[in-house]
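With one protein chain held back, the other chains of the complex are shown just where they sit.
Note that the chains are named A and B in the order they appear, and that numbering of residues resets to 1 at the start of each chain.
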Amino acid sequence: MQEIKREDLIAKAAQLLADGTVDRVIGWKKGEFDYDVTPAVFTSKEELENEFVWNDFCGANFSKYLRKEAEKTESKAAVFLKPCDTYSFNQLLTEHKFDREKVYAVGVPCNGMLDDSKIKAAANGISSVSEENGKVAVETLYDGKITLERNEMLAERCVNCKSKKHVAYDELLGEDGEVLDSARFDEVAKIEAMSADERFAFWQNELSRCIRCNACRNICPACTCEKCVFDNPDSGVENKAIADSFEEKMFHIIRAFHVVGRCTDCGECSRVCPQNIPLHLLNRKFIKDINGFYGDYQAGAEAGSRAPIVDFTKEDLEPGEAVERGGENA
Amino acid sequence: MAMMNDPLIPVIGVVTDIRIDTPDVKTFRVVTPDGKKAFDHMPGQCAMLSIPGVGEAMFSITSSPTNTEFMEFSIKKCGCLTQWLHAMEVGQQITIRGPYGNAFPVDTAFAGKDMLFIAGGIGLAPLRSVINYCRHYRDRYGKIDIVYGSRSMEDLVDYKEIIDEWVKDDGIDVHLTIDREQPEWTGHVGFVPNYVKELGFDTNKTAILCGPPIMIKFTLAGLQEIGFDKTQVYTTMELRMKCGIGKCGRCNIGSKYVCKDGPVFRCDQVDELPDEY
Partner (left out) sequence: MRKISLDKLNQLFAEIASKNSLYIPVDTAAGAKYEKYDGTQTMSDALNTTRSAKDFFFPQTENLVDFKVEGKNIEIKEPVNEYEDFVIFGARACDVKSFEILDRVFLADPVDNFYKNRREHGVVVSMACTKPAETCFCGTFGIDAAAPAGDIVCHKTADAVYFDAKTDKGAKLLESLNALTEDTDSAAVDAQTAQTREVLKKLPLAGLDASAFGADKTMEFFNRPEWQTISESCLGCGTCTFVCPTCQCYDIKDFNTGNEVKRYRCWDSCMYSDFTKMAHGNIRNSQVERFRQRFMHKLVYYPTNNEGIFGCVGCGRCMAKCPVNMNIVKVMRKLGGNK
């Protein structure tokens, strides 16, 4: 497969700006360190050449920025989308969350993104991170050069990548991949195998770390409410604090319920959590159940598709049956 | 160990009288359960009132410090807490803590001066405290002019006190105005900023402005047009507050906390603040 490099993305972005297809490009901007990458809007070739970055740390999903940009002006914005990002893109289209006419989507292949926290755990004082013969080479302040296995440094969602195939784009750089047969439900199965008490203890332990920073909600492509119930002082559930030990579970469980059938399993919630709570497992449990109850369904695979949860068919499982089968699926 | 008198912990206040001022403004009289004033204050200072379980918010103390028996708060119904307050009956207990903020410099910069009070709508509430303070110590101040306007006759707060007491005082001129003509209204009709210009005061006065932001903006411009300097004009501000003691971090305009460094600002001092209020 032909490898797509930073220069290719810059050239594409510069060309789209130059020929007037778009007047701005949503991309990744380099920061202080190699792993320090921030979503940004670029408007000129100079900016792109100086600050645009495409590396193993361009994990951020652009959904929130894409919606913001699409609302700003009548002109088009270009956006780079990794395969997993295209699922969010389609899902937002399904929900009419942005005007497709205002976005020019450029698909970019992805070899899996790295998790900087895994690298930091393995290396003290990182001066630089680069790829060297398929491995991750880290220059450190204290231990010289360290070489790490790329597979071991991958972000969780990339370890369990569900698809290398772009499901939406105007233009694709490089070749498209395939939908993968991932092991992403294995972790869910492990939790399902626990006794109810063990499972409760598991989530109690994980969710008790929550600091209510709302990062998971604010990055989530599926969290599209104009006004979140948890931001509404009149809702009676608005809370920045853990008023009691049940409070934080309520927030995460309500959020998980609210994105059922719409969550594409992009994994951003877990990526951004400052407390390393595996929030994606809640969403995956729902996806697994939907698959089990209604047949395989991947949110975002197809724009305009109706999630089984909001689409009645006569073949649908009766609620009672779902409860009964809960034993095997739950 | 019990807390000793922490500034965040309130005391009980009992509502002993409720006066309906306008369709959306009521004035509440508050004392402690043993019938005393909860604390002393100076004109312009505020207090935190709350109904536990509903919320707590900052209100200016509308009664004068010279009233030694009780405190009064004129409150407009506009949010969750104020709706609850408006639904109260006499005898209801609330919580109260304070006083918070600075005060109008009634004993220093204002001493010996001719005073011009300009208020719009509920903006009279904080000024009433100063006006009654000046009336109480009448010989310490020169001539007093009060320009007060509201949307309609029914929306004039403290109308009874104005008519029964203020207009009868020597050396006090009260100029009332309402936004639109009303059959029973024989007074002036028009917006406050224009009325101030029409009245064309001599500029040897200290002016105090309080009202909706748009009124303050145009009145201040009007005052400058007729020759006032910003150093002669005072106003009082309101932002969202939680602690009242300059610590919770939300009522700042630049480095100034409205709850602690304000709410009273001289208009030239306001110019030194970033435009975020």
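Throughout what follows, contacts are C-beta pairs under 8 Å (C-beta built on N, C-alpha and C of every residue); 3 or more make two chains touch, one makes a residue touch a chain.
None of these values were measured; they are calculated from a predicted model.
Colleague: From the list B:P52, B:G112 or B:G200, which touches the chain that is not on show?
Modeller: The one listed residue touching the chain not shown is B:P52.
Colleague: Touching the hidden chain in the complete assembly: which of A:A11, A:V41, A:A122 or A:L317 does that?
Modeller: Only one listed residue reaches the unshown chain, and that is A:V41.
Colleague: Among A:K12, A:K97, A:R271 or A:K285, single out the residue that touches the unshown chain.
Modeller: A:R271
Colleague: From the list A:S127, A:S182 or A:S305, pick the residue that touches the absent chain.
Modeller: A:S127
Colleague: Give me the subunit A residues in contact with the hidden chain, please.
Modeller: 31-33, 36-41, 60, 64-65, 120, 124-127, 141-142, 209, 211-215, 217-219, 231, 233, 238-243, 268, 271-272, 274-277
Colleague: In the full complex, which bits of subunit B touch the chain not displayed? Write them out.
Modeller: The list for subunit B reads 1-4, 6-12, 52-56, 78-80, 82, 89, 91-95, 238-240, 242-243, 245-252, 254-255, 272-277.
Please note the rule applied: only the chains that are shown with their structure count from here on.
Colleague: So how far apart, in whole Å, are subunit A and subunit B when each is placed at the average of its C-alpha atoms?
Modeller: Each chain reduced to its C-alpha mean, subunit A and subunit B end up 51 Å apart.
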